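Every protein chain of the complex appears in place save one, which is left out.
Chain nomenclature is as follows: A and B, assigned in order of appearance, with residue numbering initiated at 1 for each chain independently.
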Amino acid sequence: MLRRLRTDSAGLLITLVVAFPLYWMVLSALKPRTALEAGDPAPYTLSPTLDSFRRVLVVEDFGRYLLNSVGVAAAVVVCSTLCAFLAAVALTRYRFRSRATLLVMVLIAQMVPVEALTIPLFFLMRGIGQSVPQLGLNHLGSLVLVHTAFATPLAIWMLRGFVAAVPRELEEASWLDGAGSFTFVWRVLFPLTAPGVVATSIFAFIMTWNDFLFATTFIISAQENQTLPVALLSFFRPDENDWGAIMAGSVLMTLPVLVFFLFVQRRLASGLGGAVKG
Amino acid sequence: MATPAPPLRVPGRMLARVRRSGRLEPWMYLAPALAVLGALLVYPLYQLVLVSFYDYRQPQVTGAEPLRFIGWGNYRALLGDPQFWEVLANTVVFAGACVAGTLAVGGSLAVLATRLSAWVRTLLFLAALGAWATPAVTGSAVWLFLFDPSLGPVNQALAAMGLTGFEGHSWTYTKWSAFGLVLSQVVWCSFPFVMVTLYAGIRAIPSEVIEAARLDGASTGRIATSVMLPMLRPAMAIVTIQSIIWDFKIFTQIYIMTGGGGIAGQNLVLNVYAYQQAFASGQYGLGSAIGVVTTLLLLAISLAYLRALRRRGEVL
Partner (left out) sequence: MRYRRTARVGALVALAALLAACAPAQTDTSGPGADRMEGTLRVWLFSEVDQEPKERVVDDAIAEFEAAHDGVDVEVQYIPVDSRAERFQGAFNDPSSAPDVAEYGNTDLAGYVEAGGFADIGDELADWDAYSGISADVAATAQVGDGTYGVPWFLGVRALFYRSDVFDELGIDTPQTLQEVVEAGRTVREEKPDMLGLSAGGAYTYGFLPFVWAHGGAIAERDGGSYTAAIDSPEAKAGLELYSQVLSPDVCPPQTCAQMTGNESVQNFIAGEAAMTIGGNFNMNAVQESKVAEDTAVVPLPGTEPDSVAPAFAGGNNLGVLAGTDHRTLSVEFVKLLAGKKYQQRMYEAMGNLPTLSGVQSDIAAQDEDVAPFIETLDAGTRFVPVTGAWASIDAEGVLPTMVQRVASGDASVDKAAGDAAASLDEAFGGE
């Protein structure tokens, strides 16, 4: 019993350490500006205010960037999951000559450091922009394109396990009912792998949401097309940083991911399980 | 209709139809993914390699000067530059430390989590979930604030404890202190993945197995190393490989927390170095050569690790 108490208090202590940066972020977003500038060390505030949030949302137009980020992430989730799901179907429920080669390539594709591709992708997007401006530099479309490509290999790898887990008998039953392969994939396979799709989408969402490198490289002058990470960084000023605004922006940027996480937390481990079992 | 065939040892019944309807069907399903990956991953990779063989600087990009194929020229310049070797060493040491730190923290907390009361465990997982959910950019911003020389609570707390030397202490001034700062941020936001995965792995081990070992008189340590660890190996493989992949290509944290590479470039890692060479100095050919080196390095490490696993009979 005593031992339990000891491990529990150790666990609690660690929990506090892990949670502290988040707590300080929220606290500083709520502290009045004057207290922050004076370097108020109190771990609480008696006069919480939404002033920083107001500054960020109204003055800095953070809402716009929030929408941009949500839009890009949602588009990437849909596109990459769709591509990956269909590819996973092909790779698990068919047997064809290049199957093993493709699987290895998908695995290798995950290891490619996409950051190293910034240079060629920049010029590729410039080229695309000359014929389809919406998908070129300075537009959100370019971000959707690259992140769809980056998210797909991992998504294929993870979804493979889920698709393979659907029993063969269902396929036969559906076949006997006269359904074509596409009907089976869409009506039976897709709903049954929905949990896996959700787990997979988290990774695509987070990767896109967090991206700073491509957002800062691709969106050259169109301020209205900036995403959150770049907008947040623009709060860092050569003179005194407005920490209240930076922290409020950070809260706004972290919250959607956190909500997403809490919503799907049960799926997290199982999704990874799927990836592990493969 | 033919009579149902006897059960085949094939992935699915579709196979039967595949034989009839040609081999196109799987390719139809693969087409979108292949198109996307081909155009946006394979083709850029090819371009990366190609550009690295050209003298491709700002005047060449804008067409003011003609393109010139210089073969290994960029690589020679790179390998002859002492700064490159320093950056390479930085990258390996820093990323290695990040991987080790993440695995150590995540692994020990996963073990600890199995021994905690349910409510403490829930709290720990909630906090970890928060850290996991924090984007690199906000994490870096929060870290910069926490460790701000004058306004940050860390220095304030240290000073209040009597360590007045920490008043106005800059954590990004010396090279390893700056790396350490970034490392702590990286570990904080990536250990939850390791913890959750390994925890799930531990939980998946049937309790009978452990009971049996215990009845055979094995000690706790013995159980951990000889029974649990082998069963955790697939999960370990995933988290190790993912950590290596993530930590070797860290860009955002270094770029933001050390102001683009630190004092006199002391905190440059390969990705930031490539970015600075290309997008700040306009040497796209040289930047691409660095990108190629990074890619090869990462592929080599990952593949070597995969091979080692396969040799031990693990299948991913």
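Note that a residue touches a chain if its C-beta (ideal position, glycine included) is under 8 Å from a C-beta of that chain, and two chains touch if they have at least 3 such contacts.
Everything numeric here is computed off the predicted structure, so don't read it as measured data.
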> Among A:P48, A:G63 or A:P133, which one is in touch with the chain left out?
Replying inline: A:P133
> Taking the entire complex into account, which one of A:L176, A:A222 or A:L255 touches the absent chain?
Replying inline: A:A222
> Which of A:W24, A:Y65 or A:F122 sits in contact with the chain that's absent?
Replying inline: A:F122
> Hey, which chain A residues sit against the chain that's not shown?
Replying inline: 122-123, 126-127, 129-130, 133, 136-138, 216-217, 220-224, 234, 236-240
>> For chain B, which positions touch the chain that isn't shown here?
In response: 23, 43, 46-47, 50-51, 54, 56-64, 67, 149, 168-170, 172-173, 259-260, 263-265, 276, 279-284
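Just so we're on the same page, only the chains that are shown with their structure count from here on.
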> Roughly how far is chain A from chain B, going centre to centre by Cα mean, in whole Å?
Replying inline: 15
>> Residue numbers of chain B touching chain A in their complex, please.
In response: 4, 10-15, 17-18, 23, 25-34, 36-37, 39-41, 43-45, 47-48, 51, 61, 109, 112-113, 115-117, 120-121, 123-139, 141-143, 145-146, 148, 150-151, 153, 156-157, 160, 188, 196-197, 199-201, 204, 234-235, 238, 241, 245, 248-249, 251-252, 255-256, 271, 274-275, 278-279, 284, 287-288, 290-292, 294-295, 298-299, 302-303, 306, 316
> Considering the complex alone, what residue numbers of chain A touch chain B?
Replying inline: 4, 7-8, 10-12, 14-16, 18-19, 21-22, 24-25, 28, 36-37, 39, 41, 43, 79, 82-84, 86-87, 89-97, 99, 102, 107-121, 123-124, 145-146, 148-150, 152-153, 156, 164, 168, 171-172, 175, 181, 185, 206, 209-210, 212-213, 217, 228-229, 232-233, 236, 243, 246-247, 249-250, 253-254, 257-258, 260-262, 265, 268-270, 272-273, 275-278
